[in-house]
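So that we are looking at the same thing, I have put the structure below in C-alpha cells.
One protein chain is absent from this view; the other protein chains keep their places.
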Amino acid sequence: MKLIFEKDKYGRTAFSLPKLDVPETKIELEEELLRKEDPGLPQVHELEIVRHYNELERKNHSVDSGFYPLGSCTMKYNPMLNEEMAGMFNNIHPYLDEEHIQGALELMYNLQKHLGEITGMDAITLQPAAGAHGELTGMLIVRKYIEDNGYTNKTKVILPDSAHGTNPASAKMAGFDVLEVKSGPDGRVDLEEFKKVMDDSVAAIMLTNPNTLGLFEKDILEIAKLAHEHHALLYYDGANLNAIMGKVRPGDMGFDIVHLNLHKTFSTPHGMGGPGSGPVGVKEKLKNYLPKPIVDINEDGKYFFNYDIPKSCGRLRTFYGNFGVMVRAYTYILMMGKEGLKFASEMAVLNANYLRKKLEKDFKIAFDDVCKHEFVIDGTFLKEYGVKTLDFAKRLLDYGIHPPTIYFPLIVHEAMMIEPTETESKEELDHFVEVMYKILEEAKTDPEILKEAPYNTPVRRLNETVANKQLKLRG
Amino acid sequence: MKLIFEKDKYGRTAFSLPKLDVPETKIELEEELLRKEDPGLPQVHELEIVRHYNELERKNHSVDSGFYPLGSCTMKYNPMLNEEMAGMFNNIHPYLDEEHIQGALELMYNLQKHLGEITGMDAITLQPAAGAHGELTGMLIVRKYIEDNGYTNKTKVILPDSAHGTNPASAKMAGFDVLEVKSGPDGRVDLEEFKKVMDDSVAAIMLTNPNTLGLFEKDILEIAKLAHEHHALLYYDGANLNAIMGKVRPGDMGFDIVHLNLHKTFSTPHGMGGPGSGPVGVKEKLKNYLPKPIVDINEDGKYFFNYDIPKSCGRLRTFYGNFGVMVRAYTYILMMGKEGLKFASEMAVLNANYLRKKLEKDFKIAFDDVCKHEFVIDGTFLKEYGVKTLDFAKRLLDYGIHPPTIYFPLIVHEAMMIEPTETESKEELDHFVEVMYKILEEAKTDPEILKEAPYNTPVRRLNETVANKQLKLRG
Amino acid sequence: MKNFPYIPHTEEDIKEMMKVIGINDIKELYKDVPKLFEGELNLPSSKSEIEVKRELQELSKRNINLEDYAMFRGAGIYKHYIPSAVYQLATKRNFLTAYTPYQAEVSQGTLQALYEFQTAICELTGMEVANSSMYDGGTAVAEAILMASRVNKKYKALVAKTLHPEYIEVSKTYTESQNIEIELVNYDKKTGRIDLDDLKSKIDDNTSSVVISYPNFFGIIENIKQIKEILPEKVLLIVNAYPIALGLLEAPGNLGADIVVGEGQSLGNYMSFGGPTFGFFASKKKYIRQMPGRIIGETVDAEGKRGFVMVLQTREQHIRRARATSNICSNHALMAVISSVYLSIIGREGLKEIAYQNYQKAHYLARKLIESEKFEPVFEGEFFNEFVIKPLFDLNKFNDILFEEKFIGPINLGNFYKEINNTALFCVTELNTKEEIDYLISKVGEVDEINL
Partner (left out) sequence: MKNFPYIPHTEEDIKEMMKVIGINDIKELYKDVPKLFEGELNLPSSKSEIEVKRELQELSKRNINLEDYAMFRGAGIYKHYIPSAVYQLATKRNFLTAYTPYQAEVSQGTLQALYEFQTAICELTGMEVANSSMYDGGTAVAEAILMASRVNKKYKALVAKTLHPEYIEVSKTYTESQNIEIELVNYDKKTGRIDLDDLKSKIDDNTSSVVISYPNFFGIIENIKQIKEILPEKVLLIVNAYPIALGLLEAPGNLGADIVVGEGQSLGNYMSFGGPTFGFFASKKKYIRQMPGRIIGETVDAEGKRGFVMVLQTREQHIRRARATSNICSNHALMAVISSVYLSIIGREGLKEIAYQNYQKAHYLARKLIESEKFEPVFEGEFFNEFVIKPLFDLNKFNDILFEEKFIGPINLGNFYKEINNTALFCVTELNTKEEIDYLISKVGEVDEINL
C-alpha cells in the first residue's frame, strides 16, 4: 500500500481557508529565517485521505475487532459512552481563569478522590501521562522524601526480576541504582533473597501485586514491614490493579506510593500506544512531595489548582495531565460504581483462572497456582516440535486472535502472558481455548504451518532484521 | 457469521436505565392486551454488539472504501463536514413553536431557493423522502393540474423505454396509464415516434436529461414545445442532474416539474439504501399544487410553515421531509458555491468521457457519442467468450471495485452503466481501465475465472434462486 | 485554477484527459446542449470549511436545543434515550457511504444488518415477515392500505380518526389517485377508543382494510382483539403500532392484525425535526408478494456458506416497472440499522423496562394533574405514555410559561381536532424524571396566581 506522500499531486488539496481579511504587511525578517522550500506534505483531495485511512484502519486488530489477551496491558472493552462524554470537554484552554472551568476542576477533584479511595491512598496527582511516567513521578517523590529526611545513603531501588522493564528504567531515570531480586520457586519475591539485599541503602522497593505472573505476593505484609523498618518506601506498579479493585487496596497492604494506568484498569482506549494516563497516589507522609499543581477545593466550595506544595518533586509535564483520558476514566467509574469495579476484578480473575484451567492440560503453566488477572505459559515445551512461542503467536493471528504478550516476563522462557480481562465472555474464552489446542495440534503434526505463519493477515510475517539493518525511518 | 440473535444469552445486557423514580400503579388493562411473551430481542453485552457491527462494517464496499461507479446513482464522495454539520440539528422536535426553530426553517427556506435556482424552477417542496417519492409527488401535482384545469381526458404519461423503473411505477401510483416510447437509433427519444403518441390524452412526459444512457436529449426543446401545445406537462427526473449544474437548467429547457436527489447530486451519504431526499421543483403555474407545507418568510423576516396551499396535492409524508439530509446538502452547496457546482458537473462529464474513450477500443459502448456523466457498455460481445455481464461484474469485486449498474437500462442488452462522478481522480480511473482490460483478457483466455467469481470477497457468489425459493426472511 | 477539496482534478489532469477525449475545451462536452443558460447561478460563491461551519453554527443557534429542555411533547416523534453506542456503531462510514446492496457479495454488512432488522420487527410485532424499511410511519400506513387492496381487491379503507392526523392526510394523498376510498371511523367520546358501532356500520362489501393505531393518537390503547372479532374475514386489519409500547402490550400479530406498520423513530433515532426516521412494515407471510419495499433473505454462497441477498425483486420497479407493488426504491435503511443496533443494545429486558417506565411515569403525571384540580380527565380508556387532559385555563399561555422554565409542554389537540380545543396531549418517557414532573405540577399549582 502506498504512503499518503506517494499519492501527492501538485494542485490537489483537501483544505480550504477563508481569504485573508486583514490588510497585509511585508514580512520583516532576516532572509535566512524565511522558509525556502515548502515542507513536503502531501497534496491530496479529501476522498483520497478518507480512503487511505479507511484502508489503514481495516489493517488493524483492535479490541473492537476481536479478542486481545495481551498480558499486563488489560485490553478491556472501551465503552462508547466514554468517547461521547469526552467529547463535551475538548474545547478547554489550560490557561483560562479557574472560575470559568469549575466543571473540569470538579471532575479532576472527584477523580483524585475516587482513585485515592480505590488504592487506599491519601493524595493523588493526575499529572503523569502514562504508566512509566507515573513510575518516574513516584521515584522522584522517593528522591524528595530521601532528601527531605536526610537519608543520604539511600541510593538503591529493589525490584523483582519479574518486573516490567519500565520499573528499572524509571528508577534509573530518577537517579537510583537498580537491584533485581530473583523470584522464588513459587514465582513470588523470594523473602530470603529479599532480606539479604534489604538494608538502609535501599530507597524503595517497586512491586506489582499481583505480579506479572499473575500471582499474589503473599509475603507482602512482611515485605512492607521490612521496608518500613529500613525507612524505605514501598512502590506499587498499578498495571495489575484490575485484579483487586474493591478486594484489597495497595494502601492497606503497606504501599506508600501507587501509580495507576487509567488506560488499563479504567477502560480508556489505548490509542495505538497512547495516550494513557498514570496518576500517582501517595500516603499522607508523602503528600508534600507530589508534583505541582493538584486540584483542591477552598472553603467557598470553589475548585482551584493548588501550587502551594513547597517540597514538590517538581513538574513532570505541561499543564495538568491527560484530561481527556481522565474524563473517560471518570465516566467509567461512575458507570461501574463500587459494586461494578469489584465485580470487574472478580470476573477478570475468574476469566484468567478459567483459561488457566482449560489450558493447563497440555500447555505448561509457569508456576501453576490460583492466579489473579493473568497467567503465563512457559513455551519451552514447544521446542520439541521445533517451534517457538513467536511462531505460535503468529499462528494465532490467522485465527483473528491477538496473541498474548510474548517473551515477558523474562524469568519465564518463551513466555506467553495471557490476560483475558473481565469484558470477554465465556464463549470467547472457549473459542480461544479451542484455537490454542488446534494450533498445538498443528505444531505437533505440521510445525511448518506455524513457522511460516501468519497467512491471513494484511501482510505475511515481517522481517525485523531487514528493518533494523536498513533503518528506513521515513517515506 | 452468526446473527446477533444467535449470540443471545439469558442474563446478558448492554443496557442500563435509572431506577423508576415515581410511585408505581397497577396496570389497568384487559388481560389480553398485556404482552405474554417478551419479544425475542438479543441479550448481549456491549462489546459483543460492538464487535458484531465492526465485523459487519468490514464486509461492506462503500464510497469510502473504493471506487463505486454505479451508473445513475452518483456515488460521489460524501464530505465529512456534512456529517459534522448535521450533528448540530439532531435534537429538534417537529412540533415546536416556529419561533423556537427559526434556524432550521431558514435553512430549509434557503435550500428551497438554492435548489430553485439550480433547476430553474419557481417553487420547491422539500417534503419527498427519496427520488421515487419525488416522482410520485410530481405525478400527483400533474394530477391536480389536470383536475384543476378540467383536462378530464388526460390519462396517459409518456416515458422513454430507457427510463428508470421508478418512473412508470410512480406514474402508475398516481393513477396514470403508462406509455413507453422506443428510443431512436441514437439512444435518444425518437421524435417521430414521440409525435405519433403525443396527443391531448397525454398528461405528462417524464424524461431524464441527460438520459440513462448518459446522452443529452437534443430534441428537448421540440419535445417541450409539442408537450405544451397539448397542455401536457414535462417532468424532469433529477437523477442525472449531476451532469449539468450551472450549464443548463431543466426550467430553461421547458420542464415544468423537476425532482432532485439530494443523496446523489448533493453529496449526502446513501446510507445503504437511504435516507435520500427528493425535493420537487415546479414552475409558477404549478405552485399551488405543491404538497403542504412549504417554508415561507413573512414581512417581519420570520420563517414559517405555509399550509395555505388550497389546491395542494396533499401530504406525501409526515412532517417536513428528511431534514437531516437537507442540512448535509445545504452544507455541500455552501462549500461548493456556484463555481464549484458547475465545476463538479464539468468534471463528472470529463471523467465519464475519459473512461468512455479509454474503454471504447475493446468494449462496445452503446450509442458511442459524447456522453454526459455516464455511459453504457453493451456487454453482448462477452457472449462469444461464454460469459455474461454478471460474471464480469462479479470479477470486478475481486479487484476491490464496485461494478457499474448492470442490466440497466433495459434497452441495452447485458448493459453496464458506468458513472464515475467528479470526485474520482484520473489515477483511480486509470486503475479501473486497467482492471477492465485485465478482466477482459481473463474472459478471453480463461472465462471460468469470471464464471466462478468473486473469490476475494467476504462470501463467494451468492445463490439468489435458493434465496427466492426458501424465502427465509428472518432469523 | 481554484482547487476544491472534493474534486481531485489538477490543471494537468484536465489537459491530459481532454487530450485522450480529443477536445480542447470542456465546453465541447456540452456542444449538444442548447445554450439556454449562459450566466452564473445566482448562488453564493464557494466557501471554506471554516466559513460554512460558522454559518451553520449560526443557524443552529437559532433553534432551541432540546438536550436542555424537559420534554412533555410527543405526538408521533419522541424524545427517548439513545444509548451512546447506537450512532457510533450504525453510522460507521462503510455503512453510511454504501448504497443499496446490489452486489451482495460486498454488501454482507448491509444485508445482514437489515436481515437482523427484519427479524427484530417480526419479534416486536408478532408478524411473520417484515421488509427492510419505509420512509416513515405515515407512508407505511398508506402503503399498507394499498397493499390490502392488492390482496383482497376491495377499495375502501376504514381509518380510525385517532390515527395520527398527518398519517390520515398521507393516506388520502396516496389513495385518492388509485380510487381507493378512505372513510374515517369515529372515536368513542367516552373511552377515546375507536367507536365499534360506527366501525360496524361502515363496513361493507367494498371494505378492504381497517386501520387503527396502537396506542392511538390520544395515547389510548385499542383492543385489537375486539376489533378483529367484528371484521369480516376478508377485511384486513392494519395496525399502526408505537414500537416502544410493544414492550408492554401484546404483539398485534397475536391479536389478529394482518399488517403491522409504524413509525420507527422511537427506536434509537434522533428526532431530527421529523426526518429522516423510518417506517417499519410487517405482515403475514401469505401476503409477502404484495408487500412493498425491499426484503432481505438468507441464502448460501457457492461454497455453502451463509449469506444474504435481496429477494422477491420481481415485485419491484426495476423489473416490474409500472406493475410494481410500489414505486419505493431507496428506503431508510440507515435508520433501520440504527434501530436494529438500538434493539440489540436494549434487548428484551430493556424494552420491557423502558415500556414499563413510560407507562408508570405518564400515569404518575396524569394522576397528579387530576389531583391538582386544574385539569379534567377527557377519556376513560387506558393509555400508555401519552394522555389527553383538559386544563381549566389557557393551555397555550401555560406552555409559554413552561417554556421560560425550559419545559416543552404538551401539544394543544385543538391544532389537530377542531372539536377538541384547549386540550392537552401530554407525553412522558423514560427521560422525564420525577423531579421534572413534580416541578411541572408545581407550576400547575401556581396557575391561579398567574391568572391564565
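Note that the chains take the letters A, B and C in the order they are written out, and that residue 1 is the start of every chain.
FYI, contacts are C-beta pairs under 8 Å (C-beta built on N, C-alpha and C of every residue); 3 or more make two chains touch, one makes a residue touch a chain.
Since the model is a prediction, treat every value here as computed from it, not as a measurement.
One chain is not displayed; in the complete assembly it touches the shown chains A, B, C. Across the entire complex, the residue among A:Thr265, A:Asn288 or A:Thr423 in touch with the chain not shown is A:Thr423. Residue A:Val349 is the one among A:Ala329, A:Val349 or A:Ala443 that touches the chain missing from this view. Summary of contacts with the chain left out: across A:Lys182, A:Lys225, A:Lys285 or A:Lys338, the touching residue is A:Lys338. Within the set A:Leu140, A:Leu233 or A:Ala329, the residue that contacts the chain not displayed is A:Leu140. Although one chain is not shown, part of subunit B still touches it, namely residues 9-18, 44-48, 50, 54, 79-81, 83-84. Interface residues of subunit C facing the missing partner chain: 49-50, 53, 57, 67, 81, 83-84, 88, 92-93, 430-431.
Here is the rule we use: only the chains that are shown with their structure count from here on.
For this structure, the chains sharing the highest number of C-beta contacts are B-C.
Taking each chain's centre as the mean of its C-alpha atoms, subunit B lies 20 Å from subunit C. One inter-chain figure worth recording: subunit A and subunit C are separated by 46 Å, centre to centre, where each centre is the mean of the chain's CA atoms.
Contact with two or more other chains is made by residues 12, 46, 50, 54, 58, 62-65, 77, 79, 335, 423-425 of subunit B. Residue positions of subunit C touching 2 or more other chains: 4-8, 13, 46-47, 49, 51, 83, 85, 89, 93-94.
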